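The structure appears right after this line, and notes come after that.
Complex shown without one protein chain; remaining protein chains in place.
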Amino acid sequence: MSALAQRFQAVRARSEALCAPLEIEDYCIQAMENASPPKWHLAHVTWFFEAFVLAPFAPGYRVFQKEFAHLFNSYYETAGTFFPRPQRGLLSRPTVKEIYRYRQHVDGALLDLLANPPQQHAADILQRVRLGIEHEIQHQELLLMDTLSNFSANPLLPAYHTPDLPAASSQPPLDWQTFSGGLIEIGHEGAEFAYDNERPRHKVWLNDFRLATRLTSNAEYLAFIEDDGYHRADLWLSDGWHTVQTQHWQAPLYWFKQGSDRMHFDLTGAHPLREDEPVSHLSYYEADAYARWAGKRLPTEAEWEHAAHAQALSGNFLDSGLYVPQPAPQPGLCQLYGELWQWTQSAYLPYPGFRPLPGTLGEYNGKFMCDQMVLRGGCCVTARDHLRASYRNFFRAADRWMFSGLRLAKDI
Amino acid sequence: MSALAQRFQAVRARSEALCAPLEIEDYCIQAMENASPPKWHLAHVTWFFEAFVLAPFAPGYRVFQKEFAHLFNSYYETAGTFFPRPQRGLLSRPTVKEIYRYRQHVDGALLDLLANPPQQHAADILQRVRLGIEHEIQHQELLLMDTLSNFSANPLLPAYHTPDLPAASSQPPLDWQTFSGGLIEIGHEGAEFAYDNERPRHKVWLNDFRLATRLTSNAEYLAFIEDDGYHRADLWLSDGWHTVQTQHWQAPLYWFKQGSDRMHFDLTGAHPLREDEPVSHLSYYEADAYARWAGKRLPTEAEWEHAAHAQALSGNFLDSGLYVPQPAPQPGLCQLYGELWQWTQSAYLPYPGFRPLPGTLGEYNGKFMCDQMVLRGGCCVTARDHLRASYRNFFRAADRWMFSGLRLAKDI
Amino acid sequence: MSALAQRFQAVRARSEALCAPLEIEDYCIQAMENASPPKWHLAHVTWFFEAFVLAPFAPGYRVFQKEFAHLFNSYYETAGTFFPRPQRGLLSRPTVKEIYRYRQHVDGALLDLLANPPQQHAADILQRVRLGIEHEIQHQELLLMDTLSNFSANPLLPAYHTPDLPAASSQPPLDWQTFSGGLIEIGHEGAEFAYDNERPRHKVWLNDFRLATRLTSNAEYLAFIEDDGYHRADLWLSDGWHTVQTQHWQAPLYWFKQGSDRMHFDLTGAHPLREDEPVSHLSYYEADAYARWAGKRLPTEAEWEHAAHAQALSGNFLDSGLYVPQPAPQPGLCQLYGELWQWTQSAYLPYPGFRPLPGTLGEYNGKFMCDQMVLRGGCCVTARDHLRASYRNFFRAADRWMFSGLRLAKDI
Partner (left out) sequence: MSALAQRFQAVRARSEALCAPLEIEDYCIQAMENASPPKWHLAHVTWFFEAFVLAPFAPGYRVFQKEFAHLFNSYYETAGTFFPRPQRGLLSRPTVKEIYRYRQHVDGALLDLLANPPQQHAADILQRVRLGIEHEIQHQELLLMDTLSNFSANPLLPAYHTPDLPAASSQPPLDWQTFSGGLIEIGHEGAEFAYDNERPRHKVWLNDFRLATRLTSNAEYLAFIEDDGYHRADLWLSDGWHTVQTQHWQAPLYWFKQGSDRMHFDLTGAHPLREDEPVSHLSYYEADAYARWAGKRLPTEAEWEHAAHAQALSGNFLDSGLYVPQPAPQPGLCQLYGELWQWTQSAYLPYPGFRPLPGTLGEYNGKFMCDQMVLRGGCCVTARDHLRASYRNFFRAADRWMFSGLRLAKDI
């Protein structure tokens, strides 16, 4: 079996393994419009292979159920209609069992196709299967984010799992590393897989800058809260202040109080806030306000990529099975990858000369290039081999349900 | 075993039997704010017995899980907090299995209590168990209404069940029966069970009036549609016209078109509109507009009760197992009970001298006496022994997800 | 000149006199959707005469400006389109000056027509002019209600006028008057003007009942507030409690606090709350909650009318020029008319045998007979000769910007 087919099987299996702790009921719910029910994720990633690989390229492929195209298309306007996103949690049918049968059906057909691809489409098939695999990994992260969101809406606060977390050891103090700027290059180049939005590689001028050696911790963020951070308009962007007021934000998402104790809810359930853990589930507004309060700023995506390029791609990823960010392991620059996505002060915009993928798959990334901010680095629910220094994640400035944190930067 | 205990067991068992056609996934969803997930109904009616019978009166009763009071209280402000109604579909836990265990726990304790009630509370216990049983029957109706609503939100249009319906036979033409008015009485009197809102029996003056012998049919309502009924402002109440415009109503709920065919969705799935079936899932606005178009009016609740009092309590109820309204079986006054709730032109208000039940149970009916209209008669998903001539149901003028229909009236 | 023409002139002049204290700017604003800018009222009542009298019946009448039909039609669906109500405050043109010219144009034509009505339409003309006059008086009341609402949205809290109010004298204690029920009649009968919704006169059965001799005062209502009335769910209708929570009501509309002082804003500006003044600007929810707290109830409209029929139509009306309700002048039943509209517990529904006016004018009253409650008696900004014992006013249960108060009732 080809390496690609093996990777396909491994990733498909991991999606299902990530659902092992779920009850049937947990697969169905959608606690916020931006999230989706786990069973929808399982079906959507399957439809992706069906619609973009099997239907066009597998001779004689039989579509599993034609209504699924409408139910499990996410947002591809040029691929047909789609069921409204905010209502995904209203679909009790197809059942979870039927969706697993759908997965089997598509897996079989796809492995057959990979074993014996029609010559004239072989290149397209490989490229799209590769994309479909990365796409499914993205949805594995979403599935865990969304499960956390779903569980947080339940007063019973269920735990997704209860792993043995590494014993707490005291974290090194936050320090600064200096980087030389100049006319550098960022973006992806070469034949290896990368999303269209990471290309083309291009020149950027950077002033010299400094980055914090590690992510900001819960303890550090708590100092901001206790200094009235959520009540001082001068620290916030105008939109951020409006959001704080109208949403009554007092702390990051998933923090709560039990009496006077600060508690935190994550995939391991509810527990007292861990001081050295990197502060997570921050909006851009909060990351930006914290940086302003600290007299610093957030890095740009070019600064971040310039710094990360020289670093090993190591950290705490989905692969560790913890699904909880960990304190910095040592002094010196660390936590660039894994743990938490890091907000940058860069808007998500096309690189100079950007070309989206042709056809429907051009909708994958390009049409979201407005009113979103870039995050970099991956997190504790991202698979390690999904990441690169040039990887660009993006969310709305007010979003907080993803595993987002912050690293400070400053001018020299 | 006492008759009450037997009735308790039978009603509890019927709730579970009504869920037999459901998949686990179907128990969890809530397609509209006014509805609730089936599993919530199963738990709420159980909490009702726990909170109002077992907790106060069963010596040594152990509450099954203390958080359930918050999760499964519906709207009893004086009984504690309650989880927000629009979010009931976000609770994957407790699972369906746990809710069935909850039911067993409460059933056991309640039967023990009924077998051996503490002397000084015996009267209260019997009264509240009786109320709890009627309450559970109401939720059996809601469970079916809500399941229909849930399934209708799914493009797959699942059928709840597929019974053999009676063969269609042609329905008698609509005729009129005359009633003499005068100083009559309505409302419930006597020791038998009735809700507080049906009391006290009181005098009402009625002019002579006529009632249609049967409910209005789909074919008759279709004539209103085809006469542009949904596009003529002069036929509608102001609020109704506003609703038609903003909700883009073109037909009763659950009607749809397949090409040029008129289709109907009900608990048996989707099928071509049946002409002789009474028109169902109407709002008050639609019932009122139809009556105006027809040059008639809706009956008052006093007229309806006056007419119904003399009639046998017969018709097509939950007991028939069809869950679909049936055409009029014969000429002459019929369909007063069963088939469909019948909109009256009476607002849901307290009868002269009305006294709500004491304490928390006073919230059962009285606090809703504003901006609702009365419906009478019961429907095809109401249990026969739940009904009486004095029974008052009530909904908002814009509501349509209950089994509501219309009977015309006119002055003489 | 005929009596009708004289009355027409007097009423038209009073509309303009009521605007004398307004700046041009005050004519234009609309602080809430339900209200309208004063200049819109001036134009709308004029359009009413133009559309329903001059256009159909005045030979050779020249419409002043054809676009006004769209701008100043309020809600007559069958008379053409109308500009959206919530946007009436966005129309700077026509200017106030142009609207006064419009009034002159219509006044001239109407007086000419009244002087010399075409024989075959004389009856229609007289009937519609009479209706148009009553309609304009209603809008005089609305103009003052709306001006109060407009001014209350301005932190400068401007006073509409500053009359010399009667010196405060201590008010008699609240007492009870007993009424015998039986089979009585309510509703208007005879040739004198009354709205269609007051007809036909019809029989109603009443139990014996008691009415409070006067309206509830600010001091009495304050006791309810201080007894935590706005924080006890058991006192409120379900919709009322929801409104209290979501609107953060803590007191009647136009009450506010200055430090710890209770203040009140009315057409005379802001001033300390006057204890003996009848409590005003109450919603139905508040009136109902107060009555429940007091262990009493609100009267039905039939009880009210039965009691009022025997009383002289006297009190403090628009005619006094105060525009502020006054304390009860003496012991014994009083304040039935004038001062404040009195909430009843009756829904606004058609009387048995109700027939709306024919044609477009049938939209005047009938289409609002849903989800509104009846108020009786008139208020300090209603003209005395506009009122009758059978007069039915109606508002939504949550409305508070009209001059509404409450009189208690109880069973015997």
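Order of writing sets the chain letters: A, B and C. Residues in each chain are counted from 1.
The rule is simple: a residue touches a chain if its C-beta (ideal position, glycine included) is under 8 Å from a C-beta of that chain, and two chains touch if they have at least 3 such contacts.
Since the structure is predicted, the reported quantities are computational estimates derived from the model, not experimental observations.
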Since one chain is left out of the picture, which of the remaining chains does it touch in the full complex?
A, C
The one residue from A:116, A:169, A:238 or A:258 touching the chain left out of view is A:238
Where the complex has a chain not shown, which of A:118, A:155 or A:353 is the residue touching it?
A:353
Which one touches the absent chain: C:79, C:96, C:129 or C:211?
C:96
Go through chain C and note every residue touching the omitted chain.
23-31, 67, 70-71, 83, 87, 89-96, 150-151, 153-156, 158
Tell me where the left-out chain touches chain A, residue by residue.
75, 77-78, 183, 202-205, 207, 233-234, 236-241, 284-285, 288, 300, 345-347, 349-350, 352-353, 362-363, 367-371, 373, 397, 411
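To be clear about the criterion, only the chains that are shown with their structure count from here on.
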Counting one step per pair of touching chains, how far is chain C from chain A at the shortest?
2
From the centre of chain C, which chain's CA centre is farthest?
A
Measure off the straight-line distance from the CA centroid of chain B to the CA centroid of chain C, and report it in whole Å.
38
By residue number and range, which residues of chain C touch two or more other chains?
none
